[in-house]
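The block that comes next holds chain A.
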Amino acid sequence: MAEPLLSLRGVKTDIGRYHILHGVEFDVPEGGLTMLLGRNGAGKTTTLRTIMGLWRATAGEVRFAGRNIAGLATPDIARLGIAYVPESMAIFADLTVQENLTLAARSGPPDQKRLDWIFSRFEALKRFWTLPAGNLSGGQKQMLAVARAIIEPRRLLLIDEPTKGLAPAIITNMIDAFRELKDGEASLLVVEQNFAFARQLGDTVAVMDDGKVAHTGSMAAFAADDALQQHLLGMGMGEHQ
Partner candidate 1 sequence: QQQQPIKIALIYGKTGPLEAYARQTEAGFMLGLEYATKGTMEINGRKIQVILKDDQLKPDLAKAALEQAYGDDKVDIAVGTSSSAAALAMLPVAEEYKKVLIVEPAVADQITGEKWNRYVFRTARNSTQDALAAAATLKDENISIATLAQDYAFGRDGIASMKQALAAVGSKAKIVHEEYAPQQTTDFTASAQRIFDALKDKPSRKIVVVVWAGAHPLPKLMDLKPERYGIEIAPGGNILPVMAGWKQFPGLEGAIYYYWGFPKNPVNDWLVAEYKKKNNGAPPDFFVAGGMAAAMAIVEGIKKAGGTDTEKLIAAMEGMTFDTPKGKMTFRKEDHQALQVMYHWRMKKDPPDNVDLLELVREIPADEMKLPIKNKR
Partner candidate 2 sequence: MKKDWLPLLLIPAVAVVALPLVGSPTSWVTLTAAGLAMGLMIFVMASGLTLTFGLMDVLNFGHGAFIAVGAFVAASVMLALSPWMTVDSLWLNLAAVGPAVLAAMVVSGVLGWGFERVIVRPVYGQHLRQILVTTGGLIVAEQLLKVIWGPDQITLARPTALRGAFLLGDVAIEKYRVLAVIVGLVVFAALAITLNRTRIGLLIRAGVENGEMVEALGYRIRRLFVGVFVAGSALAGLGGAMWGLYQETVTAAIGAQVAVLVFIVIIIGGLGSVGGCFVGALLVGLSANYIGFIAPKVALGSNILLMALILLWRPQGLYPVAKR
């Protein structure tokens, strides 16, 4: 089996005085979509931020495309072809939708075909093209945050809870979009609470609990194993659907 695009080994992260991550280990295979699951406070967001270099790993390696990127500065990590959608969305409220996307497209003005493709998924962005992003609705902000990550081709997408606040119709669109991306150019690492979404999309899964990865494997197997879900998530995926 080929070397995974991203792999974490023994990653530890502290925030201030608190030890948040103690030895996170999992892989994101090239061209695959890995779901990072776990209870509130398990450390998912912290993990993504650590990969992105927004928190410093105090120990362990983060290998991306064969090189250890732990310790690199955030911009340099991004320039390796990694895009990030934070949990808080962190859209630039003072800038218009257009300006937000212009900035996200590092290598020049956004390519029109790509834009149209995004509009076809997230129609609201087109409609509020010139509106300050701060005035967008919660869901629209979420769409913008995702659009910002996919406005240009990237090798790896780190996405923190993309579906929160989205209407079912839009979620469906997003699923399509992510499918196309992973079949095409990118690999994805997605943190999610919405399990219908997770199950439909995930190839592999990593489940976090209290700052460690408690289980990794194929999504299919995990989805089948209710006992394991009970044990790791305190709740079966079947429920609430």
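The working rule: a residue touches a chain if its C-beta (ideal position, glycine included) is under 8 Å from a C-beta of that chain, and two chains touch if they have at least 3 such contacts; residues count from 1.
Candidates were picked such that all candidates are chains of the complex that A comes from, given by their letters.
Quick caveat, the model's predicted, so the values are computed rather than measured.
Thinking of the complex as a whole, which of 1 or 2 is in touch with chain A?
2
Which residues of chain A touch candidate 2 in their complex?
For chain A paired with candidate 2, touching residues are 52, 54, 73-75, 78-79, 84, 86, 90, 92-95, 99-100, 102-104, 106, 130, 132, 148.
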